[in-house]
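First the structure, in the form of structure tokens, and then the observations on it.
One protein chain omitted, others in place.
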Amino acid sequence: MLESDFHSFRQRMEIRIGLISISDRASSGVYEDKGIPALKTWLDNALATRWTGISRLIPDERDLIERTLVELIDIQGCALVLTTGGTGPAPRDVTPDATLAVADRVLDGFGEQMRQISLKYVPTAILSRQVGVIRKNALILNLPGQPKAIKETLDGIFPAIPYCIDLIGGPYIETKLEAISAFRPKK
Amino acid sequence: MLESDFHSFRQRMEIRIGLISISDRASSGVYEDKGIPALKTWLDNALATRWTGISRLIPDERDLIERTLVELIDIQGCALVLTTGGTGPAPRDVTPDATLAVADRVLDGFGEQMRQISLKYVPTAILSRQVGVIRKNALILNLPGQPKAIKETLDGIFPAIPYCIDLIGGPYIETKLEAISAFRPKK
Partner (left out) sequence: MLESDFHSFRQRMEIRIGLISISDRASSGVYEDKGIPALKTWLDNALATRWTGISRLIPDERDLIERTLVELIDIQGCALVLTTGGTGPAPRDVTPDATLAVADRVLDGFGEQMRQISLKYVPTAILSRQVGVIRKNALILNLPGQPKAIKETLDGIFPAIPYCIDLIGGPYIETKLEAISAFRPKK
């Protein structure tokens, strides 16, 4: 296959994105989950590439979070997995621990920068243990639980995500320029 | 116990705060310790909740720092332990190593943000290895050694500390609003 054919093949591919909302109360029906809808709305607004969301609403159980991350990447073929919830210091908050347990590599810049972004809005952003990691050819990011904070975080970090997924061998993702400007260095 | 009773019970409780000054020279009497007085002055000025300080002045010995942290939390019941000194790159600086050794969880945001705060004043703040960690129901924070830097750091990060201690099951801490504004998200 010529390189130009391969490029257009990658562009035609549909990408799969895992959306995991992690909350004891939302998963047991105590209240309605607002995490997955917030993720879907943001991605619909931002992505030019066709995408399919694969959603899971689960409690704050470390083993289950790990198994869900592995399933979405290794079996469902997601190139990107976004989690929401469970990143704080409370004993039931175990999302970062589960994420690190299935990671091949940690990208410290994501955790640092996501906290910096949220610190503009609330001083307790310092308490978040959220991480960004690579597993195989996929990127996993731990986002905050609140819809407003999800949007603030994705607005701030998404410009770097398509190039990251290029570098780890994932599909080519294009954004709607009016919503978010993906940055790729010139060769 | 009703929730409102429990709330006022927590507010009536006296909180215990560990203050550890770590310095070979101050602990051997070569010069006077200025760390513990600086911590006490800051806390007296900032806390509305009644508090008792439990102070230790010790040399830069990793085993002794670890044992002191464990004693202040596990035996003395401190909800917060503030250390001062020993966070740099010199071979005798071992405070962060001792702190990590007794930690159940690391809150990376504290190390990052404490360095960011000090970087506004001195470029060598980049060299600090200071960390914030959870042990059981207590928060441990490594502060700088200089009284001026102690104040700058606590002014910057303390708004997030009462809520952190809420989340890990510690006592309810109230601040004097004119000194420091503790932030707790609305439910």
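In this document, chain identifiers A and B correspond to the written order of the chains, with residue numbering beginning at 1 in each.
As a convention for this text, a residue touches a chain if its C-beta (ideal position, glycine included) is under 8 Å from a C-beta of that chain, and two chains touch if they have at least 3 such contacts.
Note that the structure is a prediction, hence the values are computed from the model and not measured.
Touching the missing chain, out of B:33, B:60 or B:112, is residue B:112. Checked against the full complex, the candidates A:19, A:80, A:98 or A:134 give a single residue touching the omitted chain, namely A:134.
Mapped onto subunit B, the footprint of the missing chain covers residues 88-91, 111-112, 115, 119, 122-129. In the full complex, subunit A contacts the hidden chain through residues 105-110, 112-113, 134, 157, 159-160, 163-164, 167-169, 183-185.
Quick note on the criterion: only the chains that are shown with their structure count from here on.
Averaging Cα coordinates per chain places subunit A and subunit B 33 Å apart.
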